[in-house]
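Report on the structure given below.
This part shows subunit A:
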Amino acid sequence: MITLLMLVPLLSGLMAFLISDDGRRRGLLVAASALHLALTISIFVARPEIVPGDWFGLDALGLLFLGITSVLFFGASVYAVKYLSFEKYDPGEDSDEGFIFNNQPEAVFIGCLLLFLSAMTAVTVSRHLGMLWAAVEATTLLSAPLIYFHRHKRSLEATWKYLLICSVGIALALMGNLFLGAAGIKAGAGLDLESLLSKAAVLDPAWLKAAFLFLFVGYGTKMGLAPFHTWLPDAHSESPALVSALLSGALLNCAFLGILRAAQVCVGAGLAGFTGDIFILFGLLSLMTAALFILGQRDYKRMLAYSSIEHMGILSLGVGLGGGAVYGALLNAVAHSLTKAGLFFVSGVILAAYKTKQISEVKGLFRRLPKTGILWLAGFFLITGTPPSGIFLGKLMILTAALAGGHYAAAAAYLFFLAVVFAGLGRIFLEMTFGEAPQAGTAGKLPGESRQMLIPAACFFVCVIVLGLYMPGWLTDIIYGAQRLIGGVI
Partner candidate 1 sequence: MHTTAELIIVAIILLDLSLAVSGSLATCIRLAAAQGVIAAILPLLAGSGAPESRAVIFSSTVILLKGVIFPWLLTRARVKANARKDVEPFIGYPASIILCLGAFAAASWLGTRLPLPETTRVAWIVPASLATIFTGFLLITTRAKAITQVLGYLVIENGIYVFGLALFVEQPLMVELAILLDIFVAVFVMGITIFHISREFDHIDTDELSQLSDWHPQRDGEAK
Partner candidate 2 sequence: MKVVAQYLMVLALSPLLLGIINRVKAFFGGRKGIPIFQLYRDLFKLLHKTPVYSRTTTWLFRAGPIVGLGAVLCALAIVPFAGRQSFLAFDGDLILMVYLLGLARFATVLAALDTGSSFEDMGASREVQFAVFAEPAFFLALAALARGTGQLSLSAMFVSLTPAAWQSAAPVLALVTAALFIIFLAENSRVPVDDPNTHLELTMIHEVMVLDHSGPDLAFILYGAALKLWALGALISCAVLPRHSASWFVDSGGFMFMMFVLAAVVGVLESVIARLRFLKVPYLLFTAFSFSVLALMFQAAR
């Protein structure tokens, strides 16, 4: 069943390269993602047992992230159908700098999208840390062409930065894996989770600490933690909207999963204090970076990218604080992915309508694209954690745990940065939504609001609001299971 989960997107991705009809290819995309979602749901209901020593298996942590990835991808594929048909007939034009550009062949795009899904699935189902590493490397290499969909200078620059920085980061993560192997040599542990967790107590602590550091830096680069985040704003702002949604909502989580697996082993070995401190430090650093760069931001997609960095910081902070904060962090992960994906989808509609990414050029969303404007504003409230957003619950849990654990300084910094981010985001979102609509001269070029492109965003937002009001039992179970796993249990 699990192999099927990876094979379906892999095979459909390879087929997409061969299909020449656009409509059929897009249909394949939607069908494959629907099948993937169905398989995920059935695995969730059936919960196959984890065979020890197997390379693939799904525990609660993996299942949580797999679910997020699958749902996000399905929404993205629905969005993609309309998006790609727009891109086909509307010549690429960038009114910021006034050049016209081509797009990548659609076959390559859809093929890489499906292969990308397969790689991300492999990350979530890996029980062997070497396999996890290879899958994360594969996601980097497969998502680079996706970023370069619009073929112009800025996206090329973004692709190059992404490729180089993430590859170097993953090389460091490889070093971390080797250190982990060194830690386990005397105990005879391999690199699979079972043996590492069962022998955690006898692993060499010096090697283990060094391994965690390297794995944290390596996968943290991929996750977008400051100060390794430099590729993130460029890559997430230059790629097409649905790719940004997948990168922000799914890929960052998968990278976080890599760090969490390492943390599992360390906590099992009794180094919880060490890992907790590192998580908290880099979490706060990411929050600070995001806060600094959101103020005075001029590009709304970059703003969303920095908001992703902020939320990755919150995740790291939550896991570092331990206890109830871990639950809050995981809930935040779910809610953030859904909200950020929705926001990126809406931003794609705005970009198609206004043809510019500058905030100063986009005004009067309510007047011109009313549905989009409502969703945009709703997204703002949800992402900043206004109740009844699920993100609000997550942030509140982290705050409570911080105060209960006595981390007063961290809680104060956390609140301060959240407030700064709220202020920055608020100014930008409100500026864009309200105000006078631009002149009628440009109105003729509007493709209008496409319902198909807005429906996935609306659905995601509704889910997040529901999460804020009522937590379904199955979700609570999974998050509790994941929380226990992070505590070092096998």
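If you want to know what made the cut, all candidates are chains of the complex that A comes from, given by their letters.
As a convention for this text, a residue touches a chain if its C-beta (ideal position, glycine included) is under 8 Å from a C-beta of that chain, and two chains touch if they have at least 3 such contacts; residues count from 1.
Every value quoted in this text rests on a predicted model; they were computed, and no experiment measured them.
**Q** Please name the candidate from 1 or 2 that touches subunit A in this complex.
**A** Touching partner of subunit A: 1.
**Q** Could you list, by residue number, the parts of subunit A that touch candidate 1 in their complex?
**A** 130, 134, 137, 140-141, 144, 148, 151-154, 156-161, 163-164, 167-168, 171, 174-175, 178-179, 181-182, 185-186, 204, 206-207, 210, 233-234, 237-238, 293, 296-298, 302, 360
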